[in-house]
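Note that one protein chain is taken out, while the other chains of the complex remain in position.
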Amino acid sequence: MTGRAAAVMGALGRRPSSLVGSVAVLVMLVVALAAPWLPIPGPNDLDVVNRLKAPGAGHWFGTDDLGRDVLSRVVYGARVSLLVGFLVSGFALVAGGLVGLVGGYYSRLDNVLMRLMDGFMAFPNIVLAILLMAMLGASVTGIVVALGITYAPRMARVVRSAVLVVREATYVESARAIGSTDRSIIARYVTPNCISPIVVQWTFIFAYAILGEASLSFLGIGVPPEVPTWGTILSEGRAYIGRALWMTLFPGLAIFWTVLGLNLLGDGVRDSLDPYMRKAVGL
Amino acid sequence: MSRYVLRRLLSAVPVVVLVAVIVFVAVQLAPGDPVLVMLGSDARPEVIESMRRDLGLDRPIHVQFLAWVGRALTGDLGRSLFLDRPVTTAIAERLEPTVLLTFGAVAVAIAIGVPAGILSAVRKGGLVDQAFMLLALSGVSVPEFWLALNLVVVFGVDLRWFPVAGYVPIAEGGLLAALRCLVMPAFAVGFVQSALIARMTRGAMIEVLSQDYVRTARAKGVSAFGVVAKHAFRNVLVSVVTVVGLVFALALGGAIVVETVFNIPGIGRLLVESVLRRDYTLIQGVVLYIAVAYVLFNLLVDVLYVYIDPRVRYG
Partner (left out) sequence: MRRIAIGALLLALGLSVVGPRWADAQEGKRGGTLRVATIGEPPGLDTMLPYGILAQHIGKHVFENLFTFDANWRPVPMLAESYTTSADGKVYTIRLRRGVRFHDGSAFDAADVVASLERWVQVESTAKSLLAPNLESIRAVDPQTVEVKLKAPSWVLIYMLAADAAPVYPSELVQKFGNQPIKEYVGTGPYRFVQWLPDRHIELARFDGYAARNESPSGFAGKRVAYHDTIRFVPVPDVSVRVAGVQSGQYDVALDVNPDMYQTLKDDQRVRSLLIRPFGWPFFAMNKAQGLFADVRLRRAFLAALDMDQLMAAGFGDPALYAVNGSIYPKEIADWYTTAGTEPYNQKATARAKQLLAEAGYDGKPLRIITSRQYDFLYKISLVAAQQARAAGFNVDLQVVEWATLVERRQKPDQYEIFVTFNSMSPAPPLYQLWLFEFWPGWWKNEEKDRLLARFGAATDPAIRAEIWRNIQALIWSEVPIVKVGDFFGYALASPKLEGVQETYTMPFWNTWTR
């Protein structure tokens, strides 16, 4: 396990792009975590008198249509957007990973599980999102569940393919020959060997989740209003492209920065994968 | 082969049934009443009640579901509560722009993705490679609607090359007018997907370029172009088919965001509007259509693999 992790880390070091990517994501993460200690106004501090002020001293990123500080909203938006990314990719990792692992290892369950995954993938997430919002109210939970259900099957597929490859590997066969139980084989051989493809898929799902939240917000189906996310900031600012470009520019850049970072990171790890495995899992 | 296809089709049945059940239950559980949306909040209770009765919404949910399934099996998906026409008609009306948009997006994705992938593979590690891959990554790193809105401002308003929004069906303005409406939307959808194609093409190309015979040919100073083109073609095709299948499966279900920005009356708009209005029968019909289209396209892609990649066999 540690050896694999080391290989991933080593790959990061060798590939400058993945290093750049991880630094970009890390920087955003630090900013997000440090938000309450930064010398910025609250993200929901309304100041109608100072609405639509251009970037300048006092408001580095300008103010929005309700006089809220755009910098603060982008920084606090990072907290929620990254959280959504984490939760969605985490949900996908746990649910999809488990299904993939079981499906890949126990071929009798494989067909049933994969058809189930097909069902979820075929279900338009927008319908799910709108209905969940109607049931739960606008909430981060609703977004996470709607996006998570949509992305989990992707993770399941990747994990399943990776497991299929590993299952046939000679060291697993020999382990089985000496009488190891399924559980110990999964824990000791299968799971560690799937780490790299999982990491790659995880970064991509993380990135998709951030964009997905933005799209849902654009369609007016998003998190509660007082929770700033990059998506809500962007969609609120879109009517002001002609007059207050800063309202959409900065959240747009924040998304770009983070998603690009995640993609670079994922790409780097992917390139360090064993080519055979890469082909098998379709990354 | 035909046995494989048949088996896959059979195994798709529970998938579709599952989707139908989920959507039926979810839609009914969610708050919001189509009759209230239709009649407005100030409507009188008696009017509301009589309308509910007329629409059959006062029956228990399982009765409604079974009735729906019974009719669906005969190809009758019911009538849209709002659009005052059969659900099948409503879907058929929206297919034209969505199908054209899908093909357009695929064309854009291939036109950008394949050359970019090949070029960066040939110049692997070089500046061109880095630049193209960065561009491709940028494509997947911006929200679609942000790209779309900026396209509107630049090409619609400032340059006036294309209509800012809307759609003219072929029957009214001819194919050219229809396509003109779809240039920007197709670009917005296709650009994002081109990154995937570029990435996969690049990988496939690099694999071919590292083969012994290509290296030998290159070492001999012979132009490797012919060799590469011949061998790379299949590899590239596999990656293209994969992504194209993905795009089809996604976009045929309606590129919801892009259709909304560009005001294209396609499947995606139909779906969103139907959910927001709680047009129960229409939601069920559209979701069913999307699920079927998705399953069929995935099957088609898998079958295509057999023909283009000799290594793939299905029992």
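For clarity, chains are labelled A and B in written order, and residue numbers in each chain start from 1.
The criterion applied here is as follows: contacts are C-beta pairs under 8 Å (C-beta built on N, C-alpha and C of every residue); 3 or more make two chains touch, one makes a residue touch a chain.
Quick caveat: nothing in here was measured; it's all calculated off a predicted structure.
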{"item": "Residue among A:Val23, A:Leu66, A:Ile195 or A:Leu253 that touches the chain left out of view", "value": "A:Leu66"}
{"item": "Touching residue (missing chain; options A:Ala35, A:Leu83 or A:Ile241)", "value": "A:Ile241"}
{"item": "Contact residue for the chain not shown (choose from B:Trp68, B:Phe132 or B:Phe262)", "value": "B:Phe262"}
{"item": "Selected from B:Ala165, B:Val183 or B:Val292 as touching the chain missing from the view", "value": "B:Ala165"}
{"item": "Candidate in contact with the missing chain, chosen from B:Leu77, B:Leu149, B:Ala178 or B:Val192", "value": "B:Leu149"}
{"item": "Subunit B residues touching the omitted chain (full complex)", "value": "31-33, 36-44, 47, 50-51, 54, 82-84, 90, 93-94, 149, 152-153, 156-157, 160, 163-167, 260-263, 265, 269-270, 273, 276-278"}
{"item": "Residue numbers in subunit A that touch the chain omitted from display", "value": "44, 46, 48-49, 51-52, 65-66, 130, 133-134, 137-138, 220, 224-226, 238-243"}
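To be clear about the criterion, only the chains that are shown with their structure count from here on.
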{"item": "Distance between chain centroids, defined by C-alpha means - subunit A, subunit B (Å)", "value": "22"}
{"item": "Contact footprint of subunit B on subunit A as seen in their complex", "value": "17, 111, 115-116, 118-119, 121-124, 126-128, 130-131, 134-135, 207, 211, 214-215, 218-219, 231, 234-235, 238, 241, 248, 252, 255-256, 259-260, 263-264, 267, 275, 278, 282"}
{"item": "Complex contacts: residues of subunit B adjacent to subunit A", "value": "11-12, 14-16, 18-19, 22-23, 26-27, 29-32, 130, 133, 137-138, 140-146, 149, 153, 199, 203, 207, 242, 253-254, 256-257, 260, 271-272, 275-276, 283, 287, 290-291, 294-295, 298"}
